[in-house]
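One protein chain is absent from this view; the other protein chains keep their places.
As written, the chains take the letters A and B, and residue 1 is the first residue of each chain.
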Amino acid sequence: MADVVFDQASRVYTAGAKPAVNRLDLEIAEGEFVVLVGPSGSGKSTALRMLAGLEEIDDGEIRIGGRNMVGVPSRDRDIAMVFQNYALYPNKTVGDNMAFPLKMRGVDKATQQEKVRAAADILGLTDYLDRKPKALSGGQRQRVAMGRAIVREPQVFLMDEPLSNLDAKMRVSTRTEIAAMQRRLGVTTVYVTHDQVEAMTMGDRVALLADGKLQQFDTPADLYDKPANAFVAGFIGSPAMNLFTLPVSAEGVRIGSSELRLPREVQSRISGDRVTLGIRPEQWGVANGDGGASAGGVKAQVDVVEELGSDAYLYAHLDDDAQTAVVVRTAGRSGARRGDQIVLTPTSDELHLFDPESGDRL
Amino acid sequence: MTVTEQRPAEIVPRQPASAGREGWIRRAPLLPALIFTIIVTQLPFLFTIYYSLQSWNLVRPGSAQFVGLDNYVKVFTDSQFRGVAVNTVVLTAGAVLISMVLGLAFALLLDRQFRGRGFVRTLLITPFLITPVAAALLWKTVLFDPTYGLINFVLSPFGAGQTDWISAFPLTSVMVALVWQWTPFMMLLTLAGLQSQPHDVLEAARVDGAGSFAIFREVTLPHLRRFIELGIVLGAIYLVNTFDAIYMMTQGGPGTASANLPFYIYQRAFLGFDIGQSAAMGVVVVIATIIVSTFALRLIFRSFQTEEG
Partner (left out) sequence: MAAPTTERPASTGDTRELAPARRGNRAGPALLTVLTWIVGIGFFFPILWMVLTAFKKEADAYTSPPSLFFTPTLEQFETVFSSGIGPYLLNSLFATVMSTVFVLLLAVPAAYAVSLRPVKKTQDVLFFFISTKMLPVVAAIVPIYVVVNNIGMLDNIWTLVVLYTAMNLPIAVWMMRSFFQEVPKELLEAASMDGASLWRSMREVVLPVVSPGIAATSLICVIFAWNEFFFAVNLTAATAATVPVFLVGFITSEGLYFAKLCAAATMCALPVVVAGWIAQNKLVQGLSFGAVK
């Protein structure tokens, strides 16, 4: 086990091009489970592969256990990696696949066998040790890939979207298994995913990348509650946070013709005459549109109702501005229908305000 | 739930309505090629067997007469024939293996990013495209000529003098020319294999702690196996039939020192006009080939099975 530090680490694939990873700073503690998340092409895989020694570190440093990894080949980094398509050796049996990293390190045959058996036990692969990867299901292959990583008890586990080839149900169960196994083994883990649910449920901390740059590195709760900028706010949470850029008024902000009052403390943080306001779907209170034409509420008309059982999502557009869509989470079976008039009021003080230019949190 | 239990336990596939006719429609496109191949390639062998039982020399018209297995007895007591058979094996196996090893090495060299890669590949495949007769001529004259040849010129600093390579080492000389022609073929095949290798598996091996040599031995070579087998089988098919190079470079000589079976049989048939004798040799060669090639076929068969599996 070791801590991992990205210190201004950068990767440029072709000279002159935009860096795929741009001066990334991360300090990952020993035994921590860190998830790299971000939209496609944001540089997650590149960052992970730099740590793995599969991509050059063009600038800055990456340190594992305090040792600078620049120029250190993969095999000397004491890491193990689970690949998206598993990258099993097609000509080797499951057992030989798992034993391979040990064999390469000159571990004697008996110990190899013993460790492979132990790992196979944990992963429920004991019956498949003599099969070739071709004869396994997707989920089993995924386990073999995991097994190959854990047999060696490396300093750091690296995983690049290891669950993306599994069906939805397998993904959920394997997610929990991986997280539990990591806690038990206590090995520092860097995990790449584009699935924010995975990110939020698995990671001790989550690093959100966009365009090769780190947007925020925080616990899942803080990422959700205190997004560092509008991008993070919009990326984390499903359905996404409602983001409106609005003119500032005396007591709040204007949405269309109605005024949305903001708590004093929130109001005081606004400096310019426009502001980006973020309200999560669950932060709306919904009233029937006919009853209260109350001050401070926003009138909207429901377009689609997504009934999920425990909750329902209302997709609506504002009365004053049909272009502006808004998402609201309500309790399940609220009886809302398409075409209903509703009035929305923010229920929480924890509204998010962002600078409309820079996107930074106010 | 109960409904299914009333049905017969075993489910058998239903026969398509017109299986027979349908089958013929499906087979029809295959027939022209099949019939053509049988007529042009199989019938002659029947004639070969027939001729092999005759004593028939074209120089003596009307000499054809049935002699039973006489020709075969002659074939097996012909010490030249045995020598030529050994030559064939040596030439084929040697050329195939050497060109495979060289081809693999060149493919590994080419399987990297570097300036001028496409150009170097073009240079390397050219010997395979050259007409074998022209290639043999090239080796015989421009390269191996004792006085004006490039080989002796290049080797002169090492005191090679004016060795007449073709006279001194006829079989080896022929083999060198063949290796030169077939290395590109092997290289193309193994390069294709190298390039079809999934990247992530190679990376996984690196992370798992394998050095370059271990990756080659444990990951790359098993992956290449199918391509190598294919190269060996195809190379052997063509090289066993080598005729042009021997005809051009040595005429099988001195004596039969550099003759292989195709050349020897050709000599017997077209220079000795001994149809019966050469037909018998042909039959023997065919039988030997069948034995070797069932083995080879099994190889191809296996490699193509795994490919589809």
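The rule we apply is simple: contacts are C-beta pairs under 8 Å (C-beta built on N, C-alpha and C of every residue); 3 or more make two chains touch, one makes a residue touch a chain.
Everything numeric in this text was worked out from a predicted model, so none of it was measured.
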Option from A:F217, A:W284 or A:F354 whose C-beta touches the chain left out: A:F217
Of B:F81, B:W165 or B:Y266, the one touching the omitted chain in the full complex: B:Y266
Given A:V5, A:V37 or A:I57, the one touching the chain that is not displayed: A:I57
Sole residue of B:L123, B:A168 or B:L221 that reaches the chain not shown, by the stated touch rule: B:L123
Missing-chain contacts mapped onto chain A: 8, 10, 12-16, 19, 22-23, 25-26, 56-60, 70-71, 213-218, 222, 226, 228-229, 360-361
Hidden partner interface residues of chain B, rising order: 23, 26-30, 32-34, 36-37, 40-45, 47-48, 51, 106, 109-110, 112, 114-116, 119-135, 137-139, 141-143, 145, 147-148, 150, 153, 156, 180, 183-185, 188-189, 191-193, 195-196, 226-227, 230, 234, 237, 240-241, 243-244, 247-248, 261-262, 265-266, 269-270, 275, 278-279, 281-283, 285-286, 289-290, 293, 296-297, 300-301, 307
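One rule holds in what follows: only the chains that are shown with their structure count from here on.
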Whole-Å gap separating chain A and chain B, where each centre is the average of the chain's CA atoms: 56
Touch list for chain A against partner chain B, complex: 52-54, 73-75, 79-81, 83-85, 87-92, 100-101, 104-105, 134, 148, 152, 158
Chain B to chain A touching residues, read off their complex: 198, 200-201, 203-211, 214, 218-219, 222-223, 225, 309
